[in-house]
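A short write-up of the structure that comes next.
Note that this is a trimmed complex: some chains were dropped, and none of the rest were shifted.
As written, the chain order gives the labels A, B and C, with residue 1 at the start of each chain.
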Amino acid sequence: MSYDYRLVVACPDQVGIVAKVSAFIAAHSGSIIEASQHSDLTSESFFMRYEVRFEQPQSQAQLSEAFRPIAESFEMEWRWQDTLQKRRVAILVSRQSHCLVDLLYRWATNELNCEIACVIANHEDLRSLVEWHGLEYHYIPVTAAERDSAFTRIEQIIEARAVDTIVLARYMQILPSWFCERYQGRTINIHHSFLPSFAGARPYHQAFERGVKLIGATCHYVTDELDAGPIIEQDIQRVTHCHTPDDLVRLGSDVEKSVLARGVRWHLQDRILIQGNKTVVFA
Amino acid sequence: MSYDYRLVVACPDQVGIVAKVSAFIAAHSGSIIEASQHSDLTSESFFMRYEVRFEQPQSQAQLSEAFRPIAESFEMEWRWQDTLQKRRVAILVSRQSHCLVDLLYRWATNELNCEIACVIANHEDLRSLVEWHGLEYHYIPVTAAERDSAFTRIEQIIEARAVDTIVLARYMQILPSWFCERYQGRTINIHHSFLPSFAGARPYHQAFERGVKLIGATCHYVTDELDAGPIIEQDIQRVTHCHTPDDLVRLGSDVEKSVLARGVRWHLQDRILIQGNKTVVFA
Amino acid sequence: MSYDYRLVVACPDQVGIVAKVSAFIAAHSGSIIEASQHSDLTSESFFMRYEVRFEQPQSQAQLSEAFRPIAESFEMEWRWQDTLQKRRVAILVSRQSHCLVDLLYRWATNELNCEIACVIANHEDLRSLVEWHGLEYHYIPVTAAERDSAFTRIEQIIEARAVDTIVLARYMQILPSWFCERYQGRTINIHHSFLPSFAGARPYHQAFERGVKLIGATCHYVTDELDAGPIIEQDIQRVTHCHTPDDLVRLGSDVEKSVLARGVRWHLQDRILIQGNKTVVFA
């Protein structure tokens, strides 16, 4: 039997961090299963993620308490995460199903290590699909006039279900600022273009008009500024003059779902560290 | 012995074009070696490119004269191109060599079917490389104050050498409007970003600041509007948080040269038809 | 209102085919919406696929009858296909669901233009998924001793439901020769390697042992020789020393389903012509 934890650290770079951290782990008889580090020479910042296997069960609280003096001496932002503790995810959707279907499939087959607390939608279209999976479906329409109250209801649902991470799976609504801020660093969106190109509405039609030869999708953390948050992952698909806007939508939807799935998976595995408006991704 | 020609056509779409054109070719005992067609349903335009092999030598003038009635009846823009007649290319460069070296290599190994009439540069750095290949090198400095007169000199060189196609191989100067217009549809640029993202100066640094996960390059025809002409080809390269701006420059330069080479090759083979601000590429 | 047909032709190459065919289409007031042609210079074979739009409804029988003299004069293998007539598909599966789920999703969202006549499985695992989609599920176990009789039952089901195309969506059984021959050119398999590497059993484990840096998947027509039929489509996924065989299985499954979906889509759109042990794919 073994007990796996993840240690995630961001701090100012200086000599001796790895030495101290690894000595701590060795002193607790931990093996480093996977190690990722990054020194940003410009900002003199240091980032690390360790997967650590202990032979003995560890209490997350005790581990954290023991680690605190090291963390404080290096001014770390840090977290020990028990890998057995599953994150609780809310998925927000509109009418389009491709990203939701893909996420549910990956969740059902244990590719995404999380609990899906609920699905929240501003349309009724996807209810039967969600309920067939034995999941809660909340229909909360969003109108321009009542946008704020709608998101207050969403907030209540999210809080009541102890949701940790929010995934916007082609949820076509703009979130209010207060909502973005409250769930900053925990709200993941998929945008159907290769950002920063074609932010905003109807990106495939913009791409078609511009005559680009590659279309793309971008998974990013949501911030108050539309489609401008830290980018997690991007990918592209080749297109030609033969493709209509409908073809771009069809071809793009495959890219969207795979890019979103990778982003969510990495987030759930604590592989993403946010650094200003950028991300360090230990994929 | 056989004689290969290319027929390139753009015209309003209507019933019977292919029938008439292919009957013409059959009547001249021509075989269609390669055929590409595209019907744009939105604009109701029709594009075609045929590679035709004749058993008997054809005069380009006679072939064109015989074809003219068909062309006129369908309001075609059209061209019969003798594949043995090589295009004459001028390459404009600045200090960076990677695209130039690549183009010269592909030219020397007959991958690019053209004559290189001359290389024109606003620095002396690449002279020995060019002259080693037995090619003319013209050093024409460009200053803000004398930009117009510099391009007048460039125009003179180009005209004197009967240049057909101009390739900007990381030529870091903005062309005057009159020059863009004069050589419209025959001037090919490589921009070191995935357009429309990061037009203008220092795109790799812009990309680094934005934290994108893919960088790209775009080959396009030059128009009066900077980095906004019809896109010919694009490609990308994956990058991570580990890469510095210098790494992006290094990784990007490989993408730039291959994207530019593909664009130039297709142009020389009459595979690109311009439609407004977009291209039809029969690759 | 318009009426779309596909014409698919393979014949010995010679002068005048396009002229005759396009004259026929023009004479029937048909517009060529999409045209693809290929001349194989080695075998002197000619392949074409036209999408033709008629203003008037056409009977497939009359169209074919009228076309027959042309077809015979050029020794064509040929077919006029009414695009409204949906192909009938049987999907064969074992226990793994990823390809089946993907195909059913694309079918349900009209991305695959076909009817799914039934799903046939040698296990019961996927019954509820299939029946939720309102489709027939046939459980036909296959044992070494009774393989032939099992496939006789499968053949009966397929014939009774007028199945046109058989898709092996990770169906882990080897088909008897007589079955392969009977449905030759209409049975599509997905193999989970980049063929011809790693044919046969457990390709991901073979790939892991060999230490390749890319894994792949191959969609091909089934022939009597295992994993050796005409290749329709292939794609790959980058892997590293970090990936375990389980990771390869997970990453590969995404490639498998997209490669299979593309192959099936092209088959249903008559975009694939078989030439010996190779394919011409007008994608």
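FYI, a contact is a pair of C-beta atoms (placed from the backbone, for glycine too) under 8 Å apart; a residue touches a chain by one contact, two chains touch by 3 or more.
Only a predicted model underlies this, so the values are computations on that prediction, with no experimental measurement involved.
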With 3 copies in place, how many does the full complex contain?
4
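Keep this in mind: only the chains that are shown with their structure count from here on.
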Over half shared numbers or under half: where do the identical copies chain A and chain C land at their interface, same or different?
same
Since chain B and chain C are copies of the same chain sequence, what is the angle of the rotation superposing the Cα atoms of one on the other, rounded to the nearest 5°?
180
Going by C-alpha centroids, which chain is farthest from chain B? Tell me that one.
A
Between chain A and chain B, what distance separates the C-alpha centroids? Give it in angstrom.
41
Which whole number of Å gives the spacing of the CA centres of chain A and chain C?
37
For chain C, write out the residues touching at least two other chains, lowest number first.
34
Provide the residue numbers of chain A that touch chain C in the complex, in ascending order.
34, 97-98, 101, 105, 109, 111, 132, 242, 250, 254, 258
So in the complex, the part of chain A that touches chain B is made up of which residues?
38, 40-42, 194-198, 210-214, 216, 230-236, 240-242, 244, 275, 277-281, 283
Touching chain C in the complex, chain B uses residues 13-16, 18-19, 22-23, 25-26, 29-35, 37, 39, 41
